[in-house]
Structures are given as structure tokens and as C-alpha cells.
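With one protein chain withheld, the remaining protein chains of the complex are depicted in position.
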Amino acid sequence: MNTPNLHLYVLAAPLLTAFAVNLLGRVSRTWIGPLVLGALTFSAGGALMTLLHVLREGAFRYTIGNWQPPLGIELVVDPLSALMLLLVSAVALLATSSALKSVAHELPGREHLFFTLYMILIAGLLGLVLTGDAFNLYVLLEITAITTYGLIAMGSGRAALSSFNYIIMGSIGACFYLLGVGYLYILTGTLNMADIAQILPGLDAPAAIATAFAFLMVGLWVKMGLFPLHVWLPNAYSQAPTGAGAMIAPLMTKVTIYLMIRVMFSIFSPDYTFLAHAGIQAGIVWAASLAIMCASGLALAQRNLRRMLTYILVAEVAYMVGGVWLANGTGITGAILHIVSDAMMTLCLFLAAAAIIYRTGSLEFDRLNGLYRRMPVTMAAFTVGAFSMIGVPPTCGFFSKWYLILGAVRAGHPEFVTALLISSLINAVLFFRIIELAYFQPASDLSRSEPQQAGEAPLLMLSPLLLSAVALVAIGLGSGPLIENIIRLAMPPGFAP
Amino acid sequence: MEPLLSEIVAKYNYWIYVVLMMIGFYAMIGKRNLVKKLLGMNIFQTAIILFYVSIGGKRGGGIPIVDKHAAMLHGVDATTVVNPLPHVLMLTAIVVSVSVTGVALAILIRIYRKYDTLEEDEILEKIGR
Partner (left out) sequence: MIYHSSMLPLAAVCISLLATVPILLSDCKPNLRESWTLLAGIGKFLLVASMLPAVLSGHGFVFTLAEVVPEVPIQLRVDAMGMFFALVASFLWICTSLYSIGYMRTLEEHNQTRYFASFTIAIAATIGVAFSANLLTLYLFYEMLSLATYPLVTHECNADARTSGRKYLTYILGTSIGLVLPAMIITYALTGTLDFTAGGILAGKASAATLTLLLVMFLVGFAKAAIMPMHGWLPAAMVAPTPVSSFLHGVAVVKVGVFSIVRIILGIFGPGLLQNLDLGVIITTLASITVLVASLVALTQDNLKRRLAYSTIGQLSYMVLGIGMLSAAGMTGGILHIAMHAFGKITLFFCAGAIYVASGKKYISEMDGLGRRMPITYGAFLLGALSIIGVPPLGGFISKWNLLSGTIESGQWILLLVLLTSSLLNAAYFLPIVYRGVFAGTGGNGSPVEIREAPLFCLIPLTATALLSVGLFFFPDVFLELVHIAVFR
């Protein structure tokens, strides 16, 4: 197959598999696993090849259906989107392997329905990463959102209500985004991102452009869960079925942050974003710093492992938003590196939580006693993930924090440095609380928990967990080459890492 | 005062959409009944759809359906037809809105089956217990 077309096959594979899973899955459950894993392996491999191709040959644009832009929809494959493509497909593959087990356990008989939505979600995420058209972005955003609403509602307990609240908030975000695109269309007459970027600087309508930008930003912030627009996130992500949570939590927020970067730099220019309105840039960094502190503080109050992780996720979103808005190359490098490392860290921690709940049936703190003895390998991987969140070298979490703090020092934002350091310390408290619980007390009365033998998690859940833990260290040690060879090329023009 | 009033009167359609949007937004956030929230969401989305559609309107513009041969011979005079692009975009948006409403309604049925009510405060009470 043609390498220039490969990215499209990467996107199409999960989409087509979704239909196959639905049909073949009704016939027999055993079809689902190989289909899903096969398609995602293909996607991951294709994404890797696309990335290598882009690094060798440079960025390229792909027109869909040969309808020429600016009227036709085009896909943009540049170093940043290729990197995100690889990240999304790799994380999806690892999460799916674990999801196969937890879905069979939690939603027996409905796996084919679950995986249909799941695969469409992955296809949507891959499309979001590639698209170069502002309206197409809205469509894909809603595709991912609708499938996510469905996946979350499949959970038990409060899941349906949480999903409904997510629908309300998510629609507000998407509609704001749509409104912003509408303003841009009125101003420029086109929906193609590169075209808009070309036309905008020459226009003389500061209020309208500012309004468009504001709507776009706020819409995306609601979608990514930036404090205080995050209220839907903890319930939605912690009530979702375990298999869905392990994939949605690492990816959805990161892809939305990627979209924010695209809007800031590929639609509007860095000049406009950072300089046109005095005080906005500094104000957003302040807001991000406050968001980090508040979210970390809220995490301290949680008594359930997955809820605690979702609040930490909200804080991490603020890391990246603040990092991008620092307006210097180091900060943006830190933010992009943090997208990669946070996706991996969140994946590792959520997979560990999935393994724990599979074997013990609960993630409440008072049921986590003595886990190091019962599930040593799972807890070892969890510990690596925890160290990465705290920021202990040589895991990748340390290096992305390094760049974020360095960027803040260089940009003269001590409040952001303080927020990052305090958040690291709070993370240390949060995770060591769990490590202490799991390490110290003898295992709680087993007869109260579900009738599963309290052993190590099954191999299908354990191997992606271990792979992600290893990846955390590998990405950390390899952050030099990663930044030098990929992220440096992914920066907007005029910025150097 | 005069120019401001004439501005407002001239752009009356946008003001209507703003009012609709605010109504929808209020319903989404302020109402306690889940179905009312959903309807609020629909109103909100509809307001945006109307906004887009009205962008394409032109004074004296006709329906953008033209005769193929005439168009190929003489071209199309853009000032005589309403801009069809926003209409097409909004078809997609309407589909999205309908899908979201469908999913939301399915979820509401599930909520109703589980809690026997669709009032948010009653549901939260039942969960709290």
C-alpha cells in the first residue's frame, strides 16, 4: 500500500472493524478479541510507519476524495499529528488488551456492543488528530463524544446519570466550539485551517476575531476538563466501565489539548494568541496555576482510587494548558512532552486500577490493604506509574515537569513553578498514602469481597500494564532524542525547545 | 442612541438567536428535570443552527437550485442565490444534534427505570441513600 495513504488506513481500520465486531460478535464472542486486537495492531504499526515517513520526508497534506481544499476536507500529517497518531493508537492497543478481560467480566453478553462503540471512538480520535478542517473537527469531536456518552452509560451505579451530565456539559462545549467556527466562517468565508490562518491576519475586525477565539477556547476547555469547567469529569470517568475508563481517561483530554494547540497555532498564529490581547496570556497561566492547586487539593479528599486519579487528571490538564500558554519554546516542549508522558502514566495507573478491581472488586481505600503481597506485579507497575506522576527521575513524568518548570522560570511565572512543585508534593502524599495502605496492613477479610481468588491479574491485563510501566522509563530516558527528533519539528514556527 | 437602535433593529435575527441560546442555556443549567435539561440543550443547539443558516441569507436572494446547463453556460451570479454552504454544514449539525438527543433519551429511559423519577434532586437523594 502507498505510504501517503497509510494514515487513512490507520483511521479506517478501527472504523471498519467496528461494524465487523457488531455483526460477527453476535454470532460468537470469540471473534471480538482477535478482530479488535488485529485492527489496533495494524493501526499502531501504520502510525509508526507514518511517523517515520513524516520525519524522513516532511509534512504532507492529504485531500479526501480528491476534492481540493479549501472547499474539500484535507488531512494534515505533520510531525505533531503523526506523533499524536502513534500515541493514540499505541495507548488504544494497550488499553484494549486489558479491556477485553474487564468487559467480559463486567458486561457479559454485551461485549460486541461495547466494542462497536469503542472502535468508533478510536477511529474518531484518530480522525481528530489528523483533520485540517475546522468544521470536520466539530463533527469528529461529536463522534468521539457520542460514543463516549454511550460507553460511560454502560457502567453500573451512577453511570447513567454521570453520562447524562456529561452530555449536557459536553454539548455546551461542542456548541461553543461550533459558534466559534461560525464566527470564523463569517469573517473568512472558509473552513480550511490553513486557509483561515492565511486570511485572518489581514482582517480588521478585532472584536469579532477575539470573540471567535474566546468561543473556541472556552468550548475546548469545557471538553478537556480544565478546572473549574471540569465538574463532569470525575463522575463520568470514574463511573465508566473499567475497560472504557482505561482508554478514555488517557486519551480524550490529551487529544483535546492537542486540538487547543492546533487552534492556537494553526488557525490563529502565535503572535495573535500571545500578544494581541495584553494580559490574557499571563491571566491564563495564573488560572492554570490555581486550577492545578485546586484540583490537587480536591484529589486529597477522595477515598476511591479511580476518583482520585480523575482529579489528578484534571490537575494534569492544567499543567499542559499552563505550559502551552507560557508562550515560550520550553513551555510548549514541556506541554507536548507531557501529553505523551501523561497519556502513558494515566494509562498505566488506570490499567493497574482495572487489574485491582478485576481481582478484588473494589477500589475504596479501606479495601486496598496488603495488595503488595497479593498482587506484587500489578503493584510494582502501579508504583512506577506513581513515581512518574510524582516526578521521580528517570521516568518520563520527571522530564516533562523539568521542561514545564524551566519554561516557567524562563518566562518569569513563579506562580506556575510553585503550583507545579506543590502539586508534585501533593501527588507524593496521595500516592504514598496508597502505597502505604497496600504495603502495610495485612490483607483485609477476604470473605467480604467477590468470589475471585486474590491472585495476580490475568496475563491479558498484566502485559499491557507492564509494557506501559516499561514505556514510562523508556520514554523518560529517551526524552532527549524524542525532543530533538520529533518535538522540535512539531513546534509552531518561531519557537525552539 | 439612534444609530444603536437602528443597529439592533437591523440585526434582529441575531438578537433572537441570542435570546434562544440564553433560554436553552438557562434550561440546561437551571432546571431540575432531566428532560427539561435535554430540551434546553436542543434549544441551544437549534439556536446555533439558526444562526448559521441566517449567515447565508442575502437580500433578495433566491433558493440555491440552478439549472445545470444555464450554470455551465453563464455561470452563477452569487448575489442572486442564498449561500448554500452553511445550510449543508447545518445538515451535519442537525444530524449530530439528533444523535445526541437519541443517546440522551436512551440514557434517560435507563435512569427512569432505575430511579423511577426524572427529577435531578430526587435522584441525588436516592443515590445518597
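Letters A and B name the chains as they come in the text, with residue numbers starting at 1 for each one.
By our rule, a contact is a pair of C-beta atoms (placed from the backbone, for glycine too) under 8 Å apart; a residue touches a chain by one contact, two chains touch by 3 or more.
All values derive from a computational prediction rather than experimental measurement.
Taking every chain of the complex into account, the chain not shown here touches A. Among the residues A:45, A:478 or A:492, only A:478 touches the chain that is left out of the figure.
Only one residue in the set A:417, A:460 or A:489 touches the chain that does not appear here, and it is A:417. Of the candidate positions A:264, A:390, A:465 or A:491, contact with the unshown chain belongs to A:390. Although one chain is not displayed, its contacts with chain A can still be listed: residues 387, 390-394, 399, 402, 405-406, 409-410, 417, 421, 424-425, 428, 432, 436, 439-440, 476-481, 497.
Following the convention adopted for this analysis, only the chains that are shown with their structure count from here on.
If you average the CA atoms of chain A and of chain B, the two centres end up 29 Å from each other.
Only residues 135, 138-139, 142, 145-146, 149-150, 153, 158, 160-161, 163-164, 167-168, 171-172, 174-175, 178-179, 182, 185-186, 191 of chain A touch chain B when the two sit together in their complex.
Residues of chain B that touch chain A in their complex: 25, 28, 34, 37-38, 41, 44-45, 48, 51-52, 55, 86, 89, 92-93, 96, 99-100, 103-104, 106-108, 110-111, 114, 123, 127.
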